[in-house]
Structure formats: structure tokens, C-alpha cells
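Note that this is a trimmed complex: some chains were dropped, and none of the rest were shifted.
Chains here go by letter, A, B, C and D, matching the order in which they are written, and residues are numbered from 1 within each.
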Amino acid sequence: MSSVRLEHLMKTFGDTVAVDDVSLTVEEGEFFSLLGPSGCGKSTTLRLIGGFEDPTSGAVYLGDRDVRALPPYKRDVNTVFQSYALFPHLDVFENVAYGLKRRKVPKEEMRSRVGDALRLVDLDGFDRRRTHQLSGGQQQRVALARALVNKPSVLLLDEPLGALDLKLRKQMQLELKRIQNEVGITFIYVTHDQEEAMTMSDRMGVMNRGRLEQVGRPQEVYELPATAFVASFLGASNLLEGEVDSADPPLAKVRLAAGATIALPAERLPVARGAVQIGVRPEKLTISASGKDERADLNTIEATVTLSTYVGVSTMYECRTADGATVIVYVQNLGAPEDAPSQGQKVRLGWSPEHTFAVEPRGRS
Amino acid sequence: MSATAAPQKPRARDRAPAPPRTKRRGRWLGLYSKAVIAYLFLPIAVMILFGFNDPKGRFNYTFQGFTLRYYSPSELLAFPELNEAMRHSLIVMGISALAATTFGTLIALALTRYRFRGRGAFNLFLFLPMATPEITMGSALLALFVTLNVSRGLTTIVIAHIMFSISYVVVTVKARTATLDRHLEDAAADLGADPWTTFRTVTFPLIRPAILAGALLAAVLSFDDYVITLFNKGAVDTVPTWIAGATRIGVPVQVNVLGTLVFMVGVVYVVINLIRTRGEGTPAIAPR
Amino acid sequence: GIRGEAERNRTEENGAAQDPDYTTDEITGTLNFANWPLYIDRAKGKRPTIDDFEKSSDIQVNYQEVIEDNESFFGTIREPLANDQQIEWDLIVVTDWLIAKMARLGYLEQLDHSRLPNFEQNAGEVYKDPTYDPGNAHSIPWQSGITGIGYDPKRTGREITSFEDLFDPAFAGKVGMFTEMRDTMNLTLLGLGVDPQEATVEDAERAQQKLLEQREAGIVREYYGNEYADALIRGDVWITMAWSGDIFQLQFDDPDLQFVVPDEGGILWVDNMAIPQNAAHPIDALEFMNFVYDPEVAAQITAWVNYICPVPAAQDILAQAKDNYTQQVAQSPLVFPTPEMEARLHSYKTLEEDEEEAWNDLFNQVIQG
Amino acid sequence: MRRGRLVPFLLSLPGAIWLLVFFALPMATMLSVSFQEGSLEEGYRFTGTATNYTDAVTKYDFILWRSLLFGLIVTALTLVISYPLAYWIAFRGGRRKNLYLLLILLPFFTPYLIRTLSWKFILADSGFLLGTLKDVGILDEGFRVLATPIAVISGMTYNFLPFMALPLYVALERIDGRFLEAAQDLYSSRRETFLRVTLPLSLPGVFAGSLLTFIPAVGDYIDPEYLGGVNTTMIGQVIQREFLTSNDYPEGAAISFLLMAGILVGVFLYARALGTEEMTG
């Protein structure tokens, strides 16, 4: 059974279209992430589901019930607000216990559940603190605990880990996953961190300017982005202009503006002819000195290294192709720095047709 | 350079308290504020003083000599109707402040939390009772009661007081609800609180200062009202109406004593609480 | 004469609408009495006169001190009376001019004088058949007072005898006048040598001119209600229009203060008992009226209230009292005016409605500059 | 269609009904009275005449202006006096805030007549205040406060102070310290922080306080009656006399409605000038 269903949902504020014709079905127990740039309508979508905004048009279903007429407190949904919205007149314990009190959970149980929730977010011993005595991250964790403690059938989380450091975030991610598995509740999770979305979600949706551009399993969306926006939003993506040469299965051919011909599975072409953009993820690229051993089964292009940056786990190279396009390459720092390409060096970039995708050239944006 | 020199600096310097930038200004402000409060109390001091007066005639106008006579039970109870009037005043004040605060707060919430048709007009309408001269309002209301053949008494006084206090509460409470963070109410609803519970557990605590202020204003308005009460009181007197009548013969010292006692109840309450919150207010008031 | 005739005409006019008879001819055992605060004798939180009456008559008195002043009290009972409704009172005490006005409007019951033998027997002659209520048809006096001049000789530096002293520029800013239209206008008319009863609207205009001059010259400090007494004893005013009873009281605190009935004449005003139209217990009210005209009772009231007593015989009773205070009351000309004083006293002019409007307009222009 | 539509009406219902029945209805009658003619004796009849209004304007325009002026001065004074006080309570009151509020109001739980008498005692021409100053020679012997506009304005300022202070406090109390920090961070001195941030954020309170002070002050009659002198008559006294002494109800009603109209226009202009309509709803 579907847990949350949105049908042609639309929300405008004056001239601003915050949510634009969004249709979406989230299954029960699913971990669904909404990903998208700042201001694309993620929070507004959650607020529509939570019942804090009335849709301009379209419908919201929880289970099989049209809930447009239902006020927020009658929806079995809990929200972690982006701005935390902690009650300033209550202390940490009371904030977290608030929902349980409303449901008349017995004192003893309440105390133990609140205790558990606070332990979960690593805030043991902060029970009696006032919210303004907390750091940003601590406030966010209280907000999280306040929602989690209720174990609703659907949990809406608006960037719930945004203010947390990587370590705590990782830890909380695992905890959230565990809770979700354990209790089997549906998560709709807004994040701007695509790695988070990818590691945690069963499925995810990418929003842009109020529209849902692509919905799918993380790997699917990542490896085969449907639009140029999705491609570029999910991590640095290299997009190169080209023209369809042949669209025959199994491997279609696209001639790049820069000259090379690129092979890719034919079914990935969005159009049978004309202009396309072909793409490849930076980490799928290998970088080798120009002229070195060439493998026929790889797509290759020639380029010049313009910049190399150390980023901890890996090194990032910015390369420029013959027609001026920039291609980004990530190389994991395995510890053989002697053969690392240096700035200005001519290199050959290679990747497998399997890792090649194609999108329509950007119309808008 | 100074990075190495720094640690050698005497420890005392580190501990030197940061210059009290805010505190000094706070002291002036505190002094001023206390001066204003003292100014508000000035006439009360005179009232208390004349409660100890021993006038020879019936007018309590000039200080003739000190006496505690009027604090004796027999003298205090010499005018049962005055005490009765005080009782009426307190009852009317309690009920009308409570009702006006309730009604007014609800209206303030409606006006600031929702946009609805006729909101602007309603807003304007709420100014009218404040803008209407008391006598006009009083006699108009009396005409209504007469037409409906309602006999005047405590009830009609309460009705009138609620009526003219509502707007004051609305305006006071609105000054706060207008800018309340709506996300907090959203959060409460999200956590399963129905609108009433949301109000009780979130909105109310957050606007409590405003409601308290509104209630106090309503209480003062009620306690102090003369003209409107006059028209709708029937056979019942409140303190202001009784005193107004008594001026002709001479306001007895007992009025000052009673006023002092009411005032003292308030003062004692305040003092007890000041002691309880010792050190939590401004440093200047709390004993060092 | 003319007055009584007009009165009769009115009563006949309203005869159909107005029940000429009382609502009951029986003693009911209840009396709702509206009076001013502190306007009856008190002892130990009780009212001896009321208690005595209840004991002697088996009538329960619901005594309420609800009257603040004539005008606002009239404002609150006018609506129901105009609607021919019964009000909660069987007996009210208001000043003479209001008695005239209410009688004119048909708001008062006629008094059955056969039930008031004490009044016939004991009332002072000045109080019988007054101009404001010919034949005491609707009212008999409760207490009365004199409007004259009060002053502080220490400050004025001289004795005051004349109305003109209120216009002495030497006292500029230290002179008090009344907001009471009738007091001020009538006293001024007397000052101008006009008998108020004979005054025309032109006379009233002259009085207004006189008052306006006083005001323009900065002589008047303030137009006072009751608070003039406070201002006088405090020295904010040196000389002021005054009521006799107030000065009597102030003299306890400052014996130097003086009250005079000006040479040109002063005003005797009377607070009267009356029965509002449609009253539920008229006979009980008449019983009470009669009761307080017993000299002993009158003395008891006057001993406490210290206003002018309508029963001359009370003076002798008070004079026999042992305590100092009561002696003073008995001897004061401010409670029992001397005949010489009484000779200079006049009543307010009884105003027809349009006259009243005209006088009010004239006077309002004086005090509302 | 759902939550929202009905709620505001339900919330307003008790208060609105109360005001409709016990205020609007009687005042509507009063409005019709203001178009009546006649006399107490003959009764007043509705004729739709506007003479009550024209009369009122010609007779009392000066007093009306004076009342508005006094109201304005009193509003300004109470604002200036109580703003620092409200500020202090709001920001430095700690847990004693409510107590200070109570303290501000405590004096007003004594009968106004007693308070006024006390002021007369304090301000008497040769009382302990002026008398002393005169004895020392600071003040001229003829100097007085009572029975002057100063006395009226001071009296009203005193009596209306809480009506200004409380709304101010209410608005100031909820101002988030973070905004003040941000302002200081952006080079605002204390003064500028106050002018650019604290003050604007407290405008709903300034507005509310001004209303609660100005509106009743313009129609006040107690202070001018007891503290005023010959040139301090305010419109409230005029209306009082029309109703009580002259028994000219139509005229009294007409002046009342003129006053109300004047006040509403003033309030409207004020709201415009302050731009707080949006903030105060």
C-alpha cells in the first residue's frame, strides 16, 4: 500500500511557484529522499504533506485517504522542521516529551522513551537545558528526537542533519536507517547532500524549480541521470556537446564537438538524432599520459590538465578539452604520487561506454 | 612577537573582568525606571499618609495629627456599605477582567493569525469602544437595559465592564501575537496537539506576558471606572461611585485605609516574590 | 399662583397616562430608600434612625447610598421613568430644582399630606409651600444648606461681606466659583441686585457678562464641584463660593475659616424627599417621611449630618446634649441659621424648560472657554 | 475549505457578539439620537436633522482641537517616559518581569478620586513641593501648577502611563537578542541599534500603546475636571455636561460621534505614518 501519494500538487505564493505539478508515490516503509537546490520547493512539499500549507491545487493522500481536509494534528505524520521550531518556553525534556504527552503516554513510559530518544541523539544529560542554551547542532538533534520519539507512520525530515558534523551525521544516518528498519515507518527526507540521499534512500527524487525532475533508486539516478540538471546536481558531472552519429543498438555513437566519437548503450539516448549532451562521472575517468596505451573498448578524449587540487581522499583534476569544455577527474590518492599528472600536462581521459549517459541539451537552466 | 610575550602576562590580568559595558548603562536605566515607579507611587504615599490622619471635622484634607484609630476594626467597619462597595468592585473586576481577557485574546488571535473577510472592518470596529466617550456609552447601554427591561445591578455592571475592556485587551495582545513565530504552532500541531491544546501548551505560554498585561489593564479599567458604572449599577455601588457620592459630605478616612490595605496586599505579594527571585532580577535591586 | 396653575395643568394633561392613585394604599412592610452616601446618622456601623424606624413601624428599610449627585442620578432614572416604568426606589432624596423638574415631567407621585402630620406640625416655616414645589405637593425637605461665600481671613487679610469681593482683582487666581449652574447664576443675579424669582433671560445674560468678565480678568482660578473645600483649606483659593455645611466641617480643622451670606443675599437650597412615579411602596415611604419630622429623630440626624435641619425644635434638643461636638452643632448658625441670615436667603429660580436651556447655554459659555 | 475559514469567526464570536449587543446596538440608537430634535419635556423625535452636528462644530471646534492637542501631547509624554521603563523591564527584568508590571499597575488599584486628591495635595500652591520651592525663591510667589494645562496634561500622563507602558513592554519583551547582536555586528552603536532595530521591532507596541493612550485621553473628562482650571476644558467635559446638566442628549450624542470620527481619522493617519498596519494586523 502506498504510504504517501501526491497528485499534481501545486503551491504558489503570489508570483512564486514553489511546488509545480508534483506527482509522487512513496511506499510504506520506504526511505524516500527529496534532493534539490536551495529554494527548489523541498520544504514546501513537506509542509504540504504535513498539512501546514494548503495546496493551490492537486491532492495529498496518506494511505488511501485524501487528507486535504485534515488538519496537521490529525495526520499521523511527524516533522523535523528545518528551522527546528523548538518550543522556547520548554526545556529539552519537555520538548521531546511534548508529542507523547499529547497522546497520554503513561509517565513512566514517557520518561524512558524520552531518555532513549535523547540518548539516540547523543544529548544525555541535557534534559533540563533551555533551548537557547544549546548550540546549533544540539538544537537540531533535539528537533530530531522530538519527532522520532513519536514513531509515526510517516516521518518528514527537513534537512535533519544539516547542522551536524560529518562524524555525528554518519552516526545519525545509521541510527535513522536502523530506526526506520526497526519500526518500519516511512521516511520522507529532505536533504541537500546527495551523498546522504544516496547512501540512505531506497528511492529519491530530484527537484528543481518546484518540479520533480527524476525519481528512482539512488544508483539509477546517479548513474543514469535523466536531465542535464540531475546530472550536474548529483556531484560534478562532465557534460560534453555532441551530435548523434548512429543510434543503433547495442552501442550508439555520438560525435563530440571536440572531435572524438563516443560509444554508449543505445537505449540511453534521449533522442534518435540531433544534438545531445553525453556525460560521464569524474570518478569513472582514468587519466593517463597522452599517447600511452589505448584500449579500444574505452571512450577516450584528449585534454590538458589545468588544475589539480588535493581533497583528502582523492585528488581532483580539472582538464580542458580541445573545444574548451572542462572535464573534471577524481583520482583516489592511493599513494603513488610520482606518476600523478602535473598542471599543464597533456593527458588522455578514458572511460567505459557502460559509464556513459546522454541527456537532452539544456533547454532552460 | 607578542604571541610569546602574552602567556607571561600576569594571571590577574586575564581574570580582570571584562569592562562592564552593558552594566553601567543598565544601571542608569534601572535608576531611571525605579524613579518612574517611585513617581507612580507618589500619590499613593499621600493616600497612605492620610490614612493615619486624625481630622477633627469630616474632611480629610489637611494633616491634623497622627492616629492609628482608623485601623481599628470598629472604625474600619464603621461604613459597611464602603466595604460592600469594595467587595462589589473586586467581584466586578475579577469577572470582567477574566471575561474581557478571554474574549479579547481570542479576537486578537483571530485578527492576527487568519485573514478573513471583514477583518479590516472588524479591526476598525474594535477601536470604537475606546473612542466613545464614557458617558455616551454608559447612557446608551442604560437605554438598552431599560428597553429590554433588565434590572440594573452587579450583572449589568459586569456586562458593561466586559464591553469596554475587550478592545484594550485586543490591542495589547495583538502587539505580541502579530509577530509570533508560526512555526512553533505548526510544530505543536505536528506533534498531535489539537488547536486548543496548541493554544494551551504553546501559544498561551508564549503570549502570556501580553495576556497578563491585557488582564491587568482590564482590571484597572474596571476598578477605576466611574461613569459607565454609574449608569448601569442600579442599587449597587462600587468604590468609585460610593466615594463620588461621599465627597459631598466628606470622604471618610476609612477610604484611605481601605485603599492602603488593598495596596498593601499587592505590595506584600510583590515583596514576597522579589525575595523569592533574589538575584535573578537586575543586579541593582538584588542585594549584593 | 402662576406656578401652581402650571403645575395643575400638567398634571391634568398627563392624567390619563399617569395613575393618579398610588400603586397600593397599604403599608407593605418594605421601603426602598435611595439616599446620598453619609447623609444619615451613623453609629458603630449602623444607622440608628433607620433601625428606630424599622422597630417602631415593622417596615424593612432597604437603605442604599446610591446617589452621587443630582444630575447623574437623574440621568440613570430618567430612561425608565420616561418609559413609565417602575424604578427600584420608593423614596429618593434630591435637590429642590430637580424636584421641580421631575414634578414638571410627571416623574413624582403626589404626597398624601394626611399621612404627614409631623411635617405640618414641626417643619420650619421657610420649608413650607416653597416656590419649587408649591404646597409641598411632591416633596418635603430632608436637609438643606446655604450657598454663600467661604474665605480664609488669614489670606484675604480682611473681612468679606459682599458678593463683589469675589471679583476683587487683588484675589486674582485665588477665587473659586461653582460648576453648579443654579448656584452660580442665582448668586450672581443676587449680586446684581436681581431677585432670582423675577429674573428674565436678559438678567441672566447680564449675570453671564459679569461672570465672563471675572473669568477674562483671570480672577477665577477654577470652577469647582465639591473639591473647592479642599482648595480653600489648602490655600489654593482664598475666597470662594461655598456651601455652609462644608465650611462648618472645615472649621474643625481651621477655625479661622469663615462663611458669610453676602449682603446682596444668599441661596437656601433644600434636599427633598420624594416618591418616584409608580413606586411600589408609597405608603411606607410616607410613613418614613412622617417619622423623620419627629424632632427627636430630626435632631439625631442633624447631630451627625450637620446640615441645616428643617425642624427648628431639634436645636433645643441638641442644645441639651452633653458632648462638645453636639453643642457646637446646636450653636452654629451654619446648622441653625439666625433669623437675620434667613432673611437674606432666597431660593433658586424655578426654571421652565426653555429657560433652563437658555441659562445652561449661557453658563456653559462661562465655564467652557 | 478546511481549517481557517471558520476558525477566526468562531474565535471572534463571543467577543464580537458581546460588542454587537452591548456596544454596537446601543450606539446605533445613540446615533439616531444624534439626529433627533426636541426637548426633555416634549420628548426627542427623529427628524434626521444635522443641526446638532453643525451646532457642535461651531460651538466646540476650539475645545475639540484642544482635546486632540492635549491627547497628542499626553501620548508623546507617556511614550517618552515609559519606553525606557518598559525597555528596562523587558530586557533586564529577568524573572521579575511580571512583578514589575504589577508594580506599575498597583497604584491604579486605588480610587482615582483619592489619587487626584493626592496630586492636589502634592501640587498645592503652597504645598510641600511648590511651597518649598517658593520659600527658597526658585519659584515666583504667583506660580501655580494646579488649574493650568500643565496640571491637566501631567495628570493624564500619570493616569495613562500604564496604558502605554504595558503594550510597549509586551512588544519589547519578545525581541530576540540575536537581532540586536546582528545590528551591533553591522557597526550600529547602541543608539543606532536602538533606532534601527529595537525601535522598529517594537513598533507594534508603540502603536498599541499610542492607541490605548491617545484615544481615551482625547475623551477624558476626569483630569481636566479635577486638575484643570478655566482654560483647560476638554471635549469630554462638554459631552458630560450636555448629557447630565443640559439633558441635551442629541447634542451630546452628536459631539460624541464627531469626537469618535476625529479619533478614527487620527488613528488611521497614525497607522499610515507608522506603517504598522501590516504588523498589527
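To be clear about the criterion, a contact is a pair of C-beta atoms (placed from the backbone, for glycine too) under 8 Å apart; a residue touches a chain by one contact, two chains touch by 3 or more.
These figures come from a predicted structure and were not determined experimentally.
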- Message: For a test of your reading: one copy of every chain kind is shown, so what is the whole-complex stoichiometry in these labels?
- Response: A x2, B x1, C x1, D x1
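To be clear about the criterion, only the chains that are shown with their structure count from here on.
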- Item | Centre-to-centre distance between subunit D and subunit A (centres being mean Cα positions), rounded to whole Å | 58
- Message: For subunit A versus subunit C, what separation do you get between their C-alpha means, in angstrom?
- Response: 92
- In whole angstrom, what separates the CA-based centres of subunit C and subunit D? 36
- Note on the structure: Residues of subunit D that touch at least two other chains are 4, 117, 121, 243-244
- Query: Residue numbers in subunit C touching 2 or more other chains?
  - Reply: 72, 75, 225, 227, 230, 234
- Residues on subunit D engaged by subunit C in the complex (per definition of touch): 39-41, 43, 60, 63, 117, 120-121, 124-127, 142, 144, 146-147, 225-226, 228-231, 233, 237-238, 241, 243-248
- Message: For a test of understanding, state which residues of subunit C touch subunit D in their complex under the given definition.
- Response: 71-72, 74-75, 78, 82, 104-105, 173, 181, 215, 220-223, 225, 227, 230-231, 234-236, 353-354, 357, 360-361, 364, 367-369
- For subunit D, which residues count as touching subunit B in their complex? 4-5, 7-9, 11-12, 14-16, 18-19, 22-27, 29-30, 81-82, 84-85, 87-89, 92-119, 121-122, 158, 161-163, 166-167, 169-171, 173-174, 190, 201, 204-205, 207-209, 211-212, 215-216, 218-219, 221-222, 235-236, 239-240, 243-244, 249, 252-253, 256, 259-260, 263-264, 267, 279-281
